[in-house]
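Every protein chain except one is present and positioned as in the full complex.
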Amino acid sequence: MPRYIFTLRCEDRAGIVLAIARAIGEVGGNIVESAQFSDPPTGLFCMRVSFDSSIEFPAVDGALRASSAPFGALVGVRPESRLRRTLVMVSKLDHCLADLLYRWKIGELPVEIPVVVSNHGDCAPLVESYDVPFVHVPVTPSTKGRAERALRELVAEHEVDFIVLARYMQVLSPEFFESMPDSIINIHHSFLPGFKGARPYHQAYERGVKIIGATAHYVTADLDEGPIIEQSVNRVSHAQSASDLVAIGRDIERTVLARAVRLQAEDRVVLAGNRTIVFSP
Amino acid sequence: MPRYIFTLRCEDRAGIVLAIARAIGEVGGNIVESAQFSDPPTGLFCMRVSFDSSIEFPAVDGALRASSAPFGALVGVRPESRLRRTLVMVSKLDHCLADLLYRWKIGELPVEIPVVVSNHGDCAPLVESYDVPFVHVPVTPSTKGRAERALRELVAEHEVDFIVLARYMQVLSPEFFESMPDSIINIHHSFLPGFKGARPYHQAYERGVKIIGATAHYVTADLDEGPIIEQSVNRVSHAQSASDLVAIGRDIERTVLARAVRLQAEDRVVLAGNRTIVFSP
Amino acid sequence: MPRYIFTLRCEDRAGIVLAIARAIGEVGGNIVESAQFSDPPTGLFCMRVSFDSSIEFPAVDGALRASSAPFGALVGVRPESRLRRTLVMVSKLDHCLADLLYRWKIGELPVEIPVVVSNHGDCAPLVESYDVPFVHVPVTPSTKGRAERALRELVAEHEVDFIVLARYMQVLSPEFFESMPDSIINIHHSFLPGFKGARPYHQAYERGVKIIGATAHYVTADLDEGPIIEQSVNRVSHAQSASDLVAIGRDIERTVLARAVRLQAEDRVVLAGNRTIVFSP
Partner (left out) sequence: MPRYIFTLRCEDRAGIVLAIARAIGEVGGNIVESAQFSDPPTGLFCMRVSFDSSIEFPAVDGALRASSAPFGALVGVRPESRLRRTLVMVSKLDHCLADLLYRWKIGELPVEIPVVVSNHGDCAPLVESYDVPFVHVPVTPSTKGRAERALRELVAEHEVDFIVLARYMQVLSPEFFESMPDSIINIHHSFLPGFKGARPYHQAYERGVKIIGATAHYVTADLDEGPIIEQSVNRVSHAQSASDLVAIGRDIERTVLARAVRLQAEDRVVLAGNRTIVFSP
């Protein structure tokens, strides 16, 4: 029996849950997991349900969309087996990329990775060892516009659902990321909002913090201010140099990014203003 | 507008969620938080919903019970303002008791504490400084039966919903705890299933573990084998003696027990065989 | 056999360790714990040794000071049994104070607490229940100078070694805290450097972080920029309101502050520029 994932977001109004429960009942759905949340600051209601049903996709999709329509809701319906398509971008540091590819290979990340894009050629052998196409899109001040057009074409060609910046060190244009809201995930190598900007581990060393971290967030116009999806931290001591922090940080970064990608791939992240609602499993 | 908490557990069957959503709709309920789970090993379905409704309690209660009846479900309905009544038991070590009382006083624990019972008199001043009645029920091999009768009377007299063993060092009889299944919470000072039995921190020291912990669990006939509600841990090193571990453990114990009591007080814990389903906030 | 604690800090130079090892040998000392560190950014060398010796204090003190003198070192020598004297300050929120007093009573904090000072009267009963003198020193814009003179007198009268601001909501004057460098510990209710200033949990809620924390630090002229002694964190979710964060934060604050106080009480914290070196046990 196929499993479906249904997501919904709209202004909070009475009757939504009942309408959806009824629609799922109509298609003979057996609910496997269900979560919902009303966000006080935004007045947003959101919901995620996974259910099993022997009815085919178009009928399931139709029933749920019809039930949601009166509430003016944004909805998503898909068979769980139709995986999200993810484009990964990287520059030279490959620890996050290597980790994502490995997890993907052993079945931990339910995504398809049609292509990896880099402004450098260094990661080509790694990517190709996983039989994933690697595209080198150089970026210089004069080719920036051309590079972004190439990226757009790759997104269109590969029907990309979301982009992961796995230590991609170039800034995308507002036009670009505004065309894909809540669909571009970046890993920042600090526990935001501390240590924005460059060389955060060196900043952390100089400030003498006893814990460092990393943050996966959606990309927005305000650099390092995007909505946070996931964070994690680790203890450090005075005896660890800035480059020790860089090494410890690699572990945090790759774990945090992998978790964020998985949450996104499973439609568990909802953007609510500048915050995220995360329906953790 | 009063808030209600509804809990349900029954064999998993189609239509439950819809039936409940319909009943909540009928009483004009606005869902604030909702969680549900189907437990694979036991086939149990359970659900917890909190909702606001301007309808009075008997009508709300009636509607939800009527909807649940066809499913043979065990249900609970109460206004959130009707607090769970908690009897706390302690022997001599008072760190868990002191912590519970302090949290209760500042409003962190949504319970009423009608009485604290001890087999020693040491904690009387502490308990009475919080204006909570303290009852000394001595336990010796020959008075064990009498002590348990006294305890039963206190449970009845104070309409106790659940009991917390906050480092109570006497074993209750099977008759007693079987009369209150999933209603007696104990704190064990190890990360179960490691280090069952006596002097767990000394066992941990001797085994040379690098992390120690504590476990809050329901009391069952198998000592230290009851269903686990909550656990937490802390790193230790070779340089810490067994008595250092005892001190570190105190912090873990009181935190874990307070969390378990709060989960229980908010009807978030469901017993499923020898495991618990915890609807965390 | 009495135990001694020796601490030293000076510019890093060859021969210090040997000189100290020789002096400890001369007084028949048996080293129990020893730690040392050379701090790259400041060029500071520091050391902490605890050792047992049957020789009396003046002779031990003399031998160690004589050996350290050629290196221009700042040294401290004391019998471990001569406890650090700690003045605690509080305003109205008492969770950190209550925790410190409880730990002190059960022997977890090796300090003497000769007096607790507050700008409000609310905590008097709590403090007096521990048989500790409570002094109410009101602070208004016009009495600020007088209040600080009163505080200085209390510090002198009670031979205070260090001050703990256990949620004390008044700013001390630079003259005051510069007279006690690395001797005034504050608890800030955020994971610094994130969320400086007022209402940090509300800031954290609005920013949508997934982890919150607290920071114990020395007080300096730059508010919330003082050298960090200890930090800890806890995961939170979108479902937790700002006041939930406040409650979770209380646990973090009291744990972090207690750890910092204990480290300070055991002479384990060394100030190195704007960072601290912490010789953890």
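Just a few scattered comments:
The first chain written gets the first letter, and so on, giving A, B and C; residue counts start at 1 in each chain.
Please note the rule applied: a contact is a pair of C-beta atoms (placed from the backbone, for glycine too) under 8 Å apart; a residue touches a chain by one contact, two chains touch by 3 or more.
Everything quoted here is computed from the prediction, not taken from an experiment.
When the full complex is taken into account, the listed residue touching the unshown chain is B:I277, out of B:V75, B:V160, B:V219 or B:I277. Annotation for chain C: contacts to the undisplayed chain at residues 14-15, 17-18, 21-22, 24-25, 28, 30-38. Touching residues on chain A toward the chain that is not drawn are 33, 95, 98, 102, 106, 108, 129, 239-240, 244, 247, 250-251, 255, 281.
In the full complex, chain B touches the hidden chain at residues 37, 39-41, 191-195, 206-211, 213, 227-233, 237-239, 241, 272, 274-278, 280.
Just so it is clear, only the chains that are shown with their structure count from here on.
In this assembly, the chain whose C-alpha centre lies farthest from chain A is C. Centroid to centroid, with C-alpha atoms defining each point, chain A and chain B lie 37 Å apart.
In chain A, 37 are the positions where the chain touches two or more neighbouring chains simultaneously.
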